[in-house]
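Partial complex: the chains shown occupy the same locations as in the complete assembly.
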Amino acid sequence: MQEGLKMKITAIKYSATMQRIYELESLEEILALQEEKFVLWIDITESAIEELSPLKSLFGFHPLAIEDSVQVEKRPKMDDYDEYLFVSAKTINTGEEGISTGQLSIFVCKYILITIHEKQLKGIEELKERILRKKPLLLKGKADFLLYMILDAIVDNYISVIEDFEDKMDEIDEEVLENPTVRTIETIRMLIRQIRHMHRIIRVERDVVDKLERSDTAIIKPETKIYFRDVYDHTSTLLDSVDNIQGNAEGALEVYHSSLANKMNEIMKMLTTIATIFIPLTFLAGVYGMNFRYMPELEWRWGYFTALFLMAVIGIGMVIYVRKQKWL
Amino acid sequence: MQEGLKMKITAIKYSATMQRIYELESLEEILALQEEKFVLWIDITESAIEELSPLKSLFGFHPLAIEDSVQVEKRPKMDDYDEYLFVSAKTINTGEEGISTGQLSIFVCKYILITIHEKQLKGIEELKERILRKKPLLLKGKADFLLYMILDAIVDNYISVIEDFEDKMDEIDEEVLENPTVRTIETIRMLIRQIRHMHRIIRVERDVVDKLERSDTAIIKPETKIYFRDVYDHTSTLLDSVDNIQGNAEGALEVYHSSLANKMNEIMKMLTTIATIFIPLTFLAGVYGMNFRYMPELEWRWGYFTALFLMAVIGIGMVIYVRKQKWL
Amino acid sequence: MQEGLKMKITAIKYSATMQRIYELESLEEILALQEEKFVLWIDITESAIEELSPLKSLFGFHPLAIEDSVQVEKRPKMDDYDEYLFVSAKTINTGEEGISTGQLSIFVCKYILITIHEKQLKGIEELKERILRKKPLLLKGKADFLLYMILDAIVDNYISVIEDFEDKMDEIDEEVLENPTVRTIETIRMLIRQIRHMHRIIRVERDVVDKLERSDTAIIKPETKIYFRDVYDHTSTLLDSVDNIQGNAEGALEVYHSSLANKMNEIMKMLTTIATIFIPLTFLAGVYGMNFRYMPELEWRWGYFTALFLMAVIGIGMVIYVRKQKWL
């Protein structure tokens, strides 16, 4: 609205027959684009809270909702202000350093829908293109249907994140069996942490969609509600997948510990076997290594061989005992 | 509906007095078969989403429902579209490589019921045969009763899967006691994973049946509801069984770990016993094996036997001590 | 109803002033016994499903309920068919090989109550005797009060089962402290398994009683409901006891593991003590047992005693060190 303005405003105006895209300089230009026969989608990125204040005067949006729309640490939610809805959703992206989450705030009036987010979002950009390429299904309905399409795009994006988790889980499963270290445990714990985070986001998101479906607002038309139901079912399936990965991760922890305990058992069996067989024999050798002057056995012709034989008998006896104990 | 059509359509038209089966070439042929006094069951397999689109024009089914009917990763659900119900259920089969799940989608109108699934299902085929063999109980009622019979067949099928789990669990119970390895843990974890999956499916399925029983749709007649209640009770019993197996599997994990810890204890007792008895004796033998010029005991007439006697005393003392510690 | 009939039918007809018992040959004979001023209790054992079909024609019972009444694997439940109630309860018996459960099915009409079960049940037989012995409290009320008495008898029977569990738990508590083996763990796991089973049965049973108390059926009179409330409180107390035993069983598992870990610690302390003291000494003895020609110490007059003194010093030093570590 003043010079030095940094935020980017894109407007898409469409109906079943006409689709057009505009780059706006200020929020005030929106008013000129409004027309009842068209859906007007305003997409705002990189905005600061001060730059958004005209939304209050232009559309009468509540200051709290405007403030929420630029906060980054918000739970998904849906507030019904009668004249408009305020919907806040979480976007999830996987980058090099784990998953990162973003905020997508949506104001939904009857014919205008305003989306506010920090950075360009792939799902949003694809949706714009699909609208401009005249996908017939997308062009039906009003702002409520556009809201459905945006939420659907967000949830679709979750799938790829979950697939990343599944791949990581497969790697872990292998690592646990082949070369488990403390780092493996840390990786699993980190994964569980991320999965729980993911689970919480999707669950709250699902509640938002459920609330949209059940709300008695005039902005969501009855025939659109079945589409929100579809998104709801979609998120339920995702939650099942996430539960599944978490179950597997916890199972991997358990296999890790069992494997460790088993190896310890193997090691101790080996140690005990060696000790059981050779310690008594060494003692015997020690006895006949004593330097007493009068040790009759030492003088015997077959003393040495008798001793060796005795050792063999004891050694074999111990081996038999050990085998009976199933240590070998 | 065009040439190159791959999907197979079977129609069964029946009343208490007449039962007939038809192989249809296209979905359009259904209309000619419709008659108010009969129940018409259309069974569609191996269909693609495009092939099903006539369902929209012929019966007015919602595009979302048609789309759902060919998706393979869906939770069981029931949607009430007033004129018809859309029910989606999970079929479970056990094959060589664990359990596999399939999707069965059902459209229920007043006199027509349409089932859509990927492959032939044993339960469905058996049900067809039983109808054609004029089982009197089966021929009563309308499409709602047919829906009951189909859901009952699916749930019946779950039982054999659960019995497979129980057999596997018995094997594991034995393995844990006799020859436990890390692979045993993995088998148990895999079983728990499958059981949880199974549990989730049956639970959601039960919710669907519950929803059918409670729904106020005109398609389900009041006198049929008690049959859905019966399926509900049935699934509840199955859930109890599944809970039971899971409890046993978790118990087996615990027995495994206890058994491992116990064996470790046994091994360590053995090692410590051997070491406690023989290490001091070996030291004593070592002392009298030293080559000092002036070692008076070595010259004694009974030195050797005194040493042996001393060793025996120490050894027996240690054995008594060890026995008192209950290590042997 | 035909020859070759195996099932046994006992009828008890009673009011506050008259009590009589009959052995019936067929279900049809029931009709002749019906009289409005009396409560008629029909007790059927060892019946097959075909033998029970007259119940449908005679009393109009629903086929599903009749079918349920001979199934052995049913959850407790209560179905309200307006004209009559169908109640299904679980009986629990402790025999030599653990607990076994049975099924008791009850049809409750206004003046007639029909119980169906496989074998004679102690609680049922005692109740019959008490009725015939004119216990005044028991003779009041109609079929609804008889239903209360039967359910009360079943729940009373649970108590002895729970007491058996408590006895077993006491034995386990002792065993865990005195002579724990892997078998102990198995016994505990088996007990937990049975307790969970028991818990589930009592919980569902309680729901049935709760449903009876809350139902608006005409068969249960308002003044009888407080008696069902009493049974409900009773089952709640039982559930507390069962929870208690389960908590104790899980605690015993924990004590077992702690005890095992403690013993392991003791054993390792012993081993390490012995090894720490004697291995260095044995090495020293070994050194002076070497056969080098030039070993000046060997020639010393007091070499041997110096070595012995040195060994004593090292040995005592090690003992002091070990004591400081609190291993002895």
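Per-chain residue numbering starts at 1, and chain names A, B and C are given in the order in which the chains are listed.
Operating definition for what follows: contacts are C-beta pairs under 8 Å (C-beta built on N, C-alpha and C of every residue); 3 or more make two chains touch, one makes a residue touch a chain.
Everything numeric in this text was worked out from a predicted model, so none of it was measured.
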TODO: Report the copy count for the entire assembly; 3 chains are displayed in place.
DONE: 5
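Just so it is clear, only the chains that are shown with their structure count from here on.
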Open item on the list: Nearest whole angstrom, what separates the Cα centre of subunit A from the Cα centre of subunit B?
Closed with: 26
Task: Centroid spacing, where centroids are CA-atom means, of subunit A and subunit C in whole angstrom - done: 42
TODO: Name the residues of subunit B that each touch 2 or more other chains.
DONE: 261, 264, 268, 271, 275, 279, 282, 286, 289-291, 295
Task: Complex contacts: residues of subunit B adjacent to subunit C - done: 177, 226-227, 229-230, 233, 236-237, 240, 243-244, 247-248, 251, 254-255, 258-259, 261-262, 264-265, 268-269, 271-272, 275-276, 279-280, 282-283, 286-287, 289-295, 325, 327
TODO: Going by the contact rule at the top, pick out the subunit C residues touching subunit B in the complex.
DONE: 62, 64, 68, 73-75, 77, 79, 181-182, 185-186, 189, 192-193, 196-197, 200, 253, 256-257, 260-261, 263-264, 266-268, 270-271, 274-275, 278-279, 281-282, 285-286, 288-291, 295, 297-304, 307-308, 311
